[in-house]
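Heads up: the structure comes next, in structure tokens.
Partial complex: the chains shown occupy the same locations as in the complete assembly.
Just so it is clear, A and B label the chains in written order, and each chain counts residues from 1 on its own.
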Amino acid sequence: MKKLLFASDYQEGAHPKIIQRLAETNLMQSFGYGMDEICESARERIRAACGCREAEVHFLVGGTQTNATVIDALLQSYEGVITPDSGHVSLHEAGAIEAGGHKVLTIPHEFGKIGAKAVEEYCKEYEQYLNHEHMVKPGMVYISQPTEYGTIYSLKELEALSRVCRENNLPLYVDGARLAYALACKQNDVSLKDLARLCDVFYIGGTKCGAMLGEAVVIPKPGRIPHFFTIIKQHGGLMAKGRILGIQFDVLFENKLYETIGQGALAAADKIRACLAASDYMLDFDSPTNQIFVSLNDSEVKLLAECVEFSFWEKLDSGRTVVRLATSWATSDEDVERLTEVLQKLHRRAISSIQ
Amino acid sequence: MKKLLFASDYQEGAHPKIIQRLAETNLMQSFGYGMDEICESARERIRAACGCREAEVHFLVGGTQTNATVIDALLQSYEGVITPDSGHVSLHEAGAIEAGGHKVLTIPHEFGKIGAKAVEEYCKEYEQYLNHEHMVKPGMVYISQPTEYGTIYSLKELEALSRVCRENNLPLYVDGARLAYALACKQNDVSLKDLARLCDVFYIGGTKCGAMLGEAVVIPKPGRIPHFFTIIKQHGGLMAKGRILGIQFDVLFENKLYETIGQGALAAADKIRACLAASDYMLDFDSPTNQIFVSLNDSEVKLLAECVEFSFWEKLDSGRTVVRLATSWATSDEDVERLTEVLQKLHRRAISSIQ
């Protein structure tokens, strides 16, 4: 039997409407580098969704590229980026930020998040050092919504963070690689409009949220990053056939598709979490979006790996292993059912092996 | 009437078979980052076409990204890349090579090309400086096939260049952004197998040659660039849904499509060149592939711009302007006919204005 794939949300193709639009527009000719009418339409739709008619919108191909480009564009050479130590830019981007010349300044995360107070203290502590001119200056703050741990910032938390950032003259940048899964979440009270109001730059993730590829960088205040087009080019993020990216977002922002596309993934994740709870698994912590973290012992890991593709997360000091299961907009009911059966069976085997 | 688009070869969509394959495989699930079976199939086909069963094949998204990544990977920190002064990496990549820390070492081009002798002399001259340890060491050679000027290296020229490179311990890298247009050219005698034999790294261009996006980097000797996967990631060139790139090349290398896809473009270009010659236009020089360079006076430029989208190339000292017209695999007979009509009309107007 084929393995169940729950390793990540990029293991799917694209939303069928995107494929359809690609086919329909394929014989068109168009200007390159995002200067075409489809990109313009997509930009307009994103601006409308963000309640920000003046916003700059730029399309890039992938997440690491987007993070490296935006961060390099926002920082001066002597500045670093504050991020939770669990942040994607800190751990899983092969040093792309440092390759651009900037230090990643980490703050210990709480379930993937950092609070306004922690950022404020970081800045104060920096100022307190008499020789801080020998140190890397905090130059911006990077967070993700949802976080690497599937948690979400509340509006109150984001407002507090935004306030501290503005008081300290730090641009706030939100990585929305999985933003659709936050927007679709019942507990979420942060809208696209809030992001546009509270951030200096954020990106709306396509790759993990129904697009074939692509991330849309939103700069609410136009001109905030001079010559961003050239900076994107220099970072290798400018696509000649830009319209391919435009199509993704033009479809995703038609009839609010982006704001609802994550709902199935969340329902699926809830079912899996419920199954895990019912079977006495140890949920590593409660995450309300499409990522599920569960800690297993070695034999459970082995058995699960036989029929399910998942992500290794971390080894605990207790010897147990935290694994991640991720649902996506494309996860089928059938796969969820099969997964819950596997999990229950595993649980029964584990029990019987004890008795 | 809609403008005729002859500005570049990236103004089209993708070959219809690619769209079809994207649609057919869309509901599949797959591993990320190029680890899937479609990518593997595409890699196998490319290896076969290159006669190089051991070759490493990596898929990246676009040309600037590919050049910046490969060049950074091949050079030591104290080395630079030798390139014709007309090379894309020198002029039109927004400083992406330098952003990676490397100097672009230019040699004056001859119709877009540099010869083995010029490279040899460059190396000798470098060695001759007593204080060359204060200078940037030539660390590799970059050329493109076809060149920025649409010209092609003959097999003899490429063999000579390869020999000099090996004698001087310089990796030879060929940018094949438009490679399909060289392969389809009657005058061409350099095959993919020759490239695999003579280069250290080369890339097979997808974006401008029928793909929706994507470039395939071929490293004939596996292991030539250690940890290239991580280097690609660090440069923001690793696509999560790698299979999208795999599909492009799996289709393009099925039944030798890639080796023939450029034929229509070349026939179209030949027709346009014939029309230009017949109408006494000044062809800037003879280029056998899909790019046509013609020098116009100011009023001709203005008139042409009314109905055709083309590329500004350069301003000559004489006051005339060189413009570039590019055909592509998707150029229709109808558009070629309309263009030749426009060119003839322009010519007649120019004549009558003189008389």
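Everything below uses one rule, namely that a contact is a pair of C-beta atoms (placed from the backbone, for glycine too) under 8 Å apart; a residue touches a chain by one contact, two chains touch by 3 or more.
All values reported here derive from a predicted model rather than from experimental measurement.
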Full complex stoichiometry, one sequence, with 2 displayed, works out to 4
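In this text, only the chains that are shown with their structure count from here on.
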In whole angstrom, the CA-centroid distance of chain A from chain B equals 34
Residue positions on chain B within touch of chain A in the complex are 5, 7-8, 10-14, 16, 19, 22-23, 25-32, 61-66, 68-69, 93-96, 99-100, 207-208, 212-213, 230-231, 233-241, 244, 309, 330
